[in-house]
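Structure provided below as structure tokens; questions to follow.
Heads up, one of the protein chains got dropped from this complex, but the rest are sitting where they should.
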């Protein structure tokens, strides 16, 4: 294992603790990855608890997501691979599994549209609250290859770049040019999801 | 006391701190146990605060739940014994007392049905979100023997194996083949209970 | 200062940190006291932040609540004195200022009645969920002497012993035969207040 892999693994371990402390990866849910400079991936091993990751819970995979040792990567690794292929600068992919993401993906009839929030400026290329960020919502699917193909087709068809997407009853995917960047986007999205959920609980007299 | 008992006790103490930090065992509520390899039980002593357990707060009981020293085990120990008898592989039983479990058990007219959540896959034997997990809801009862008999009769009558059950205004019981396994199920259920409670607060325009 | 006073002060300091971590004493709100074996009181100094108390923030007062040094005790010390006089075994009084207590005291038309909760058994003398615990609600009043007299008159008139009371838009008072006992009651009440507030947010279809 290279020093770069070990550093990436340490970053994913720390991210897991941070997300778990916020309640965003309960009960071994969620998965994370980082892309190394040679294109290979550091990926969480399938089924491990993300709040208590150790170095043994991160494996090295090739650029197609195939494990380079005997351990099995997270079942949804092909969703990570799709993101890395579409966004050449992406270096980290995070899949949290929060209550808000789970519920919003079930409550939205179509895509989720976020607008008129100052925090939208946390996303790259956005410098005003006067815009609308579209978060695609996909139905959940246990066939990950088919799901990855559907995500790819949708991203190819949209005009504006996607910053993250929701899976029905399943959580959320986002990414960034670095792990720090991905974590900032994730925090921004979770804040906005909380806002959207709270608005749905307001009783108008 | 054996090393196995001491290890089990340390596990229950750590579980208590984790559950208390989440607000799931307030004010000395809740109780926990572990089954040792010889069938005897490590059980929390009655009335102790679960967030601040010490070795003195865990006693050794026989397989029927009778204390093997002068201390009194949790009042609901017979509910643990019923679970260990029905599920020969169960090694840990956890009874948290969260706000969500307390309220859902009062709001549900019959059993609670959980469906279309990816996190259902955290439960053994479930590999798709396209299923329904039934969580039996029993009326609360201060007669624990009678309550244990009612739980046993219901479990015997149901087709699918039960993963946990709710007591009216009282909380929740779950278990696992190890303490870690029981904690994972507990986190999954608490996540799903939070989802269900939030959905009941949504205002449809 | 005696060792007993210093131990009582350390207990109040630790209680402050615990309550603040739960969000129950924001912005220097709340006040605490302990009664020493000679009847004198350890009381929080007026205006100090309860989450960051030091030994300098606890003063010694006589049984009437008069400071025995130059510092001024919490403005509501007479409410503590009323409790100590009515309950000879009380050794600690806690006044948290939580969101739930603040809102419930405004939303209740009369007293708050808590029933059918297993956690009611956390209160002394209660051994079943099939009972009703009355929590008196008093209108807020800046005249503390007048407020203490109103609390005393109400307690004298009620049949069942009071376990705690709410002040309109102001928070909650509870107590116990020891600081640990008062903290257990406080945790139980805050849990039940959270339950009651959540029930008021449920949307019935």
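Should a chain be cited, it is by its letter among A, B and C, assigned in written order, with residues numbered from 1 in that chain.
In this text, contacts are C-beta pairs under 8 Å (C-beta built on N, C-alpha and C of every residue); 3 or more make two chains touch, one makes a residue touch a chain.
Note that the coordinates shown come from a computational prediction; the quantities given were computed from them, not determined experimentally.
Note on the undisplayed chain: of the listed residues A:4, A:111, A:152 or A:187, the one touching it is A:187. Seen from chain A, the chain kept out of the figure touches residues 116-119, 122, 127-130, 184-185, 187-188, 190-191, 194-195, 198-199, 201-203, 205.
Take chain C: the residues that touch the chain left off the picture are 23, 26-29, 49, 97, 99, 102-103, 106-107, 140, 142, 167-171, 197, 200-204.
The rule is simple: only the chains that are shown with their structure count from here on.
Interface of chain B with chain C: the two copies contact each other largely through different residue positions, with under half of all numbers used appearing on both sides. Superposition angle, chain A onto chain B, using Cα atoms only: 90 degrees, a multiple of 5 between 0 and 180.
Chain A and chain C have Cα centroids lying 45 Å from one another.
The geometric centre of chain B is 32 Å away from that of chain C, both derived from CA atoms. Residue positions of chain A touching 2 or more other chains, listed in rising order: 201, 203.
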